[in-house]
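Have a look at this one before I ask anything.
The complex appears here minus one protein chain, its other protein chains still in place.
Let's turn to chain A:
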Amino acid sequence: MQRAVAAGTKKFAIGVGIAAAAGAGGLVYALEKSVYASDHVVHPYHLPWSHSGKFSSFDIASVRRGYEVYKQVCAACHSMKFIHYRHFVDTIMTEEEAKAEAAEATINALDDRGQTIQRPGILTDALPNPYANKKAAAAANNGAAPPDLSLMSLARHGGDDYIFALLTGYFDAPAGVKVDEGKAYNPYFPGGVISMPQQLFDEGIEYKDGTPATQSQQAKDVSAFMHWCAEPFHDTRKKWALKIAAFIPFVAVVLIYGKRHIWTFTKSQKFAWKPVKGREPPKQH
């Protein structure tokens, strides 16, 4: 009787567990697949990034090209205050390359007497900000300050897909959409009118490694570079995910064995009560 009740409870608990897991899975799936049709913006399409797999590293050659795009195009307006030249050493550049990149940059600094000076950069400098402050940045760009790009990859819905779609998504404004002087129409930007004009053009720059610099190639590379900047630990993180995933089966064996070892006594013991003459339990009426 008791055993049957216990078995029933167990079955019920398993049923509830399965139902809960299925519900949670279904919810996550539904949220992943929702189309957000009510948003007044065109959603970026999904692209097969070579770093989007569970165990995929960045394509460092692409990240390096992306830095060239950033330096020659984006750095005219945008800053990257969290990225310092030292971050490039032995991750995407040799030390000599990173030092040369830093030396090419003009850094606003203070001299020993507190006077503002300009000097060539060193490894410990952050990538320079083209504007003295946010007001100056906004004034130079029709009132909208170009945002810092250090963490931009993680700061927008769609991530890399969004940045790629944005950079390659400039069109003539449809009838009825008013685009002010110095602004541009881009359906991927919420609202459709952006203060950043189109930046990338076929052969707009020339890559050091000889890759043809089409617009889409530049957009792909600069997106990869921006993602690298936002997540410099990306490759290490995924490598550790792989190692931990590979280790889990071994831990599971040890834990399951340990549990069974500890429970063998409890599970295999049996109790029997024998009345002893003269010490019988009281009679029930």
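What we mean here is this: contacts are C-beta pairs under 8 Å (C-beta built on N, C-alpha and C of every residue); 3 or more make two chains touch, one makes a residue touch a chain; residues count from 1.
Quick note on the criterion: contacts and distances are computed from a predicted model.
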{"item": "Record-based protein name (UniProt) of the chain missing from this complex, from \"DNA-directed RNA polymerases I and III subunit RPAC2\", \"Histone deacetylase\", \"Metastasis-associated protein MTA1\" or \"Complex III subunit 9\"", "value": "\"Complex III subunit 9\""}
{"item": "Contacting the left-out chain in the complete assembly, out of A:60, A:138, A:151 or A:173", "value": "A:60"}
{"item": "Of A:38, A:116, A:269 or A:284, the residue in touch with the unshown chain", "value": "A:269"}
{"item": "Touching residues (missing chain, whole complex) on chain A", "value": "50, 53, 55-61, 64, 90-92, 94, 97, 209, 235, 239, 242-243, 246-247, 250, 268-276, 279"}
